[in-house]
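Let me give you the structure first, and then I'll get to my questions.
The complex is shown incomplete by one protein chain, all other protein chains being positioned as in the whole.
Naming follows writing order (A and B), and every chain is counted from residue 1.
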Amino acid sequence: MSAQKMHIDSYERNWMIFSFILLVLFASAVAVAAFGMGIQVPAPEERVDPRTVATDPNSPWSNPGLREIAPGKYDAYILARAVPQWEYLPREITVPVGSRVTFYVTSPDVQHGFMIQNTNANFMVLPGQVSKLAVTFKNEGTYNFICTEFCGAGHGVMYGAIIVTP
Amino acid sequence: MAKKDKEDDEFRPTGTITVLVIFVITLIAIWATIYMILVGRGGTL
Partner (left out) sequence: MTQYQVPVAEKKFIGSHILVAILALAVGSLFGPLQAFEHAGWDFYTYLKPLIKSYYQGLTVHGVLNALVWTTFFIMGFLTFNVVFGLKRPLKNIVLNKVGFWMMVVGVLAAAIPILANQATVLFTFYPPLKANPFFYVGLTLVVVGSWVEGWGLFMTYNDWRKENKNERTPFVAFGSLVTALLWQICTLGVAVEILTMLLPWSLGLIDGVDPQLARTYFWFTGHPLVYFWLLPAYISWYAMLPKQAGNGKMFSDSLARLSFWLFLVLSTPIGIHHQYVDPGVPPTWKFLHSMFTFGVFFPSMMTAFTVIASLEHGARKNGGKGALGWIGKLNWSDPSVASQLLAGILFFFGGIGGLANASYNVNLVLHNTAFIPGHFHLTVATAVTLSFIGISYWLVPYLTGRKLWQPKWATIQAWVWFVGMIIFSNSMHVLGLLGAPRRVPLGLAPYVPAEWSGRLFQVGLGGAILFVSGLIYLVVMYKTATNKERVESEVEVPSAEPMQDPALGPAWLDRWAPWIYGALALIVLMYGPVLFEMIRTMALTSPGFRVW
């Protein structure tokens, strides 16, 4: 068999080159947002034992809630659970406007989701893992956080709220 | 096997290019809209 060359129509060749450039541009825009603007996806934070994470007194999730670590800077430890009922602990968090809140969320039972509406905080919550992302609340108002992964019969009622006060 | 017709050689897919240009414009518009929502909401680190 002789080595045949691939025949590509000139229009199609140009389309392929253009597609390639277009995809490179999209990829670059994504990279700029990730590495230039710090809009990042969650990274492995910590492994925990889901069977004890909510009860072990040394675990921050045995006493979930907001901790102020510096003026205007907070850590929020949140437990997402399906047992005994579908809820986030705590259900409500209040912070002043302009606060930078870093969320640490885990589950003692099944998989959950955690999405704070109108923010970039939107991630999976897995038993055994800690999910971490930070948000600056620039505007006052109520931001619901909602469970976005099926976690059983009460999935649809599982939510909480962040109250951003003046 | 496939016979090469003269009209096949003359065929230029200009309509295809038109359809794809419309597609690409829509693609960029929708993608950029969602990208701007992301950027507007700010950093997560």
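Keep in mind that, in the parts below, a contact is a pair of C-beta atoms (placed from the backbone, for glycine too) under 8 Å apart; a residue touches a chain by one contact, two chains touch by 3 or more.
Worth saying up front: this structure is predicted, and the values here are computed from it rather than measured.
Put simply, the hidden chain is in touch with A, B once you look at the whole complex. Hidden from this view is one chain, which touches chain B at 1-2, 4, 7-8, 11, 13-16, 18-20, 23, 26-27, 30-31, 34-35, 37-38, 41, 44. Chain A meets the missing chain through residues 1, 3-9, 11-12, 15-16, 19-20, 23-24, 26-27, 30-31, 33-34, 39-45, 47, 49-51, 82-83, 109-111, 113, 115, 117-118, 120-132, 144, 146-157, 159.
Here is the rule we go by: only the chains that are shown with their structure count from here on.
Residues of chain A touching chain B in their complex: 9, 11-12, 15, 18, 22, 26, 29, 33, 37-41, 118-121, 133-136, 138. Partner chain A is touched in their complex by these residues of chain B: 12-14, 16-17, 20, 24, 28, 31, 35, 38-39, 41-45.
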